[in-house]
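Working notes for the structure below.
Taken from a larger complex, these chains appear in their original positions, while the remainder are omitted.
When the chains are written out, they are named A, B, C and D in that same order, and each has its own residue count from 1.
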Amino acid sequence: MAKIRGAVVVDVERCKGCVICVNACPTNVLNMSKEVNGKGYSYSFMENPEACTGCMSCSMVCPDVVITVYRMKVG
Amino acid sequence: MGELRLMKGNEAIAEAAIRCGCDAYFGYPITPQSEILEYLTLENPEPKTGMVVLQAESEIAAINMVYGSSACGKKAMTSSSSPGISLKQEGISYIAGAELPALIVNVVRGGPGLGTIQPSQSDYFQSVKGGGHGDYKLIVLAPNSVQEQYDFVALGFELAFKYRNPVLMLSDGAIGQMMEKVELTDYIPRLTNEEVIKRTGSWATHGKPEYRKHNIVTSLNLQPEPQEQHNHHLQAKYKEIEENELRYEKFQCEDAEYVFVAYGTSSRLCQKAIQLGREKGLKLGIIRPITLFPYPSKPIKKAAKKVKAFLSVEMSAGQMVEDVRLAVNGKRPVEHYGRYGGMIPMPDEILEAMEELIAKVEKKAQKKAEKKAKKKAEKKAKKEQK
Amino acid sequence: MTEEIIIAGFGGQGVLSMGKILAYSGMMKDLEVSWMPAYGPEMRGGTANVTVIVSQERINSPVLKMYDTAIILNQQSMDKFQKSVKPGGILIYDNNGIIHPPTRTDIDIYLIEANKVAIQMKNTKVFNMVVLGAFLKVKPIVNLDDVDKGLKKSLPERHHHLVALNEEAIRAGMEAVKLQQKAQ
Amino acid sequence: MVTIEDIIKEENKVFSKTKLLTDKTFSYCPGCGHGVAHRIIMEVVEEMGIVEQTIGVAPVGCSVLAYDFMDVDMQQAAHGRAPAVATGISRVFPDKYVFTYQGDGDLAAIGTAETIHACSRAENIVIFFINNGIYGMTGGQMAPTTLIGMKTSTSPHGRDLYNMGFPIKITEMVAQLDGVQYVTRQAVHTPAAVRKTKKAVKKAFENVKNRKGVSFIEIVSNCNSGWKMTPVKSNEWMEENMFPVYPLGDIKG
């Protein structure tokens, strides 16, 4: 059975650190960074990239539309 | 010559709108101007010319519908009378701030408050100085005949689009309700959408095509610096309007010693007063501002060189008289005569008021002359004594 | 020539439309005209009056205090406008409902029993046309042809069949008007 | 092993920002629902290929700068008057897709008359009504939709019935009007809610195409600044407190 793998790219400088994507991700891929970006916000990043299925849950709810989602079949 | 018709001033506005290719009228009933909307709904131009006519739920809705339409680059207008125009002040300030071309008609009635429905000219300040907030100017046209009510619709739109600025036609209940002969102009077809886009594509909202950036109509600037810039731009535009668009009329001013300044209905009354006065041998004339902004300050200033005094006649407690005074700048006496609250001053009372002014001025002049003569005589006497 | 006229009476008497037809007729003769109604809440039921000016020159004031001719159709208007006729001017009135007939001696006074005539014509709606006839007899500032054209202009197409009737009424008015008193 | 770099390739892209959002960073507070609502609307306009026919109206409110973000022709409207402005547009451009984007203060307080009459006249427009129960832009004052007991900067002791009256369910009122074709209440705080809302938005624009009169879409949203909560908390609070009073779902059409 083909597995689906995904990945997201967060536009770090535009992320406002609202944590909504982290909350929305069904597979707990995302978490907030320790560092802050130029605007002083900690930003979202893939903490567990392997778990990402590219389901777009995060990008669906990101208020600042800063998440790009990629998906591919593997295997 | 175009077709002649006997029309009410209000009807003339409506007919002119249809004929000059107006795209949309939005209004709300109020005496003494309801005939504009009534005429338009009766004529129902939409199937013929495509002009939209809509009775709005309020004056505020109407002016904001005008905002929407004219921000599309369309020729849109509204009309009301004094209380209704007061309600539109926020909208008017927005239209001026966003630099939209629009025509607003005020058929003035007596105020303040609910007041009366009879004619008045007590909305001069509101129209000319700015009833709404902020530093803005309307181009203000003041017709004094039904023909001008007709003509100034097309003219109003022309100026509105030339400067992307709201134009106010300041009429009153008398001109709105009276009938006169009107020479109608031919139907000018409304601009097609393509033409509208061609003419206003740089700023109006028509839906963004591939080839340009999105157009935005707004009067907002979150930062004061660009807002000041915007205001500078507006002030420069107003200056340009002052230089190019001044309209006024002189009547029997060549030899006039005393001059009326009056606009709209009052100017007609003054003309009669001049006729009556000239029959009595008084050298009277009138300067009639046709545009109230820009105001004919220069012609009045110039006239002040020869004229002995000015009488500003308005159906108000004295509003335009301030602009006459500002123009004359202390050179000559300027007085005001007015009836208000819906009353129309009769030509003979106007003449009387002028005669009083004349008497006052001449008495003063005489006193001055006498004083001078006396002084001279005294000097002479002194000399002789010596 | 400038003729300054006030027409005054009750709301339902056709005062405004009579003025309109007169103005239209003047227009047909290439004259300048103005028609200025007193409007307001009194319109409903109360009195109605209109100032009509017909002139060879551009008309200045559309409202006046003194008139060349006053056409008066009820007592209230008589009280208000009798004094506004210029010395040597003309007052035309219908005596129906008039309790105090005009008393001025420095003007020409004409009587038109328009109500009577209209009743005789079995059409009270032509009342105002009878009055118009009376006026035009006294002051032929426009001729019947002009009035004809004026009527056609001011009536909607579907009422054009009434033109003849109106003309008849005007003629009747012309015949019925009587000089009551010459200015002294 | 597949590396992340393998996945992040143009051909694998399944979600990215629609071209109809400009490059400007939203002026909204972190976590504010306005951003998602903006995105969905622009996506639908893009997907339907109607950008050349679309004109938006944004009155004052936090979203007054919508024109900076939505890459379509836009008009900024006076507070409460967007439906009148939209009427003005739609009447002279009857074939355009005209929408308003209004807050609750705007639509349900000062703009009540304009809202109801545009609806009653069956103007062929879409009204987006972002109900966050508060006046966001001016600093969190009470709105007509503020819940009973809710604290705002002008109901600092909680909205009380006696003085401040009841919250208005204007959406239900509007649904009663004959001129309104489609009325729905949605949210944008979860992926599922967003998907539903997008469907609703599409339906609304389709209605314009078919000249069906007003489509009215309420989006119950958060204002974490005004509510003084974190974004995540505010979304929870919204589910617990706002949804019972403003239940989601289609109301008409």
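As a working rule, a contact is a pair of C-beta atoms (placed from the backbone, for glycine too) under 8 Å apart; a residue touches a chain by one contact, two chains touch by 3 or more.
For clarity, every value in this text was computed on a predicted model and none was experimentally measured.
Colleague: List, for each labelled chain kind, its number of copies in the complete complex.
Modeller: Stoichiometry of the whole assembly: A x2, B x2, C x2, D x2.
By definition in this document, only the chains that are shown with their structure count from here on.
Colleague: Count the C-beta pairs in contact for B-C and for A-D, then report the pair with the higher count.
Modeller: Counting C-beta pairs in contact, A-D comes out ahead.
Colleague: Could you grab the centroid distance between chain A and chain D? Build each centroid from C-alpha atoms only and quote it in angstrom.
Modeller: Distance between chain centres, rounded to whole Å: 25 Å.
Colleague: Could you tell me the distance, in whole angstrom, between the mean C-alpha positions of chain B and chain D?
Modeller: Each chain reduced to its C-alpha mean, chain B and chain D end up 42 Å apart.
Colleague: On a C-alpha centroid basis, what's the spacing between chain A and chain B, in Å?
Modeller: Averaging C-alpha atoms per chain gives centres 62 Å apart.
Colleague: Can you list the chain D residues touching chain B in their complex?
Modeller: My answer: residues 51-55, 57, 60, 64-65, 67-68, 70-78, 81, 84-93, 96, 113-114, 117.
Colleague: For chain B, which residues are in contact with chain C within the complex?
Modeller: Those in contact with chain C are residues 4-6, 31-32, 116-118, 173-174, 177-181, 265, 268-269, 271-273, 275, 344, 346-349.
Colleague: For the complex, which residues does chain C have touching chain B?
Modeller: Interface residues on chain C, with respect to chain B: 20, 23-24, 27, 32-37, 39-41, 59-66, 153-154.
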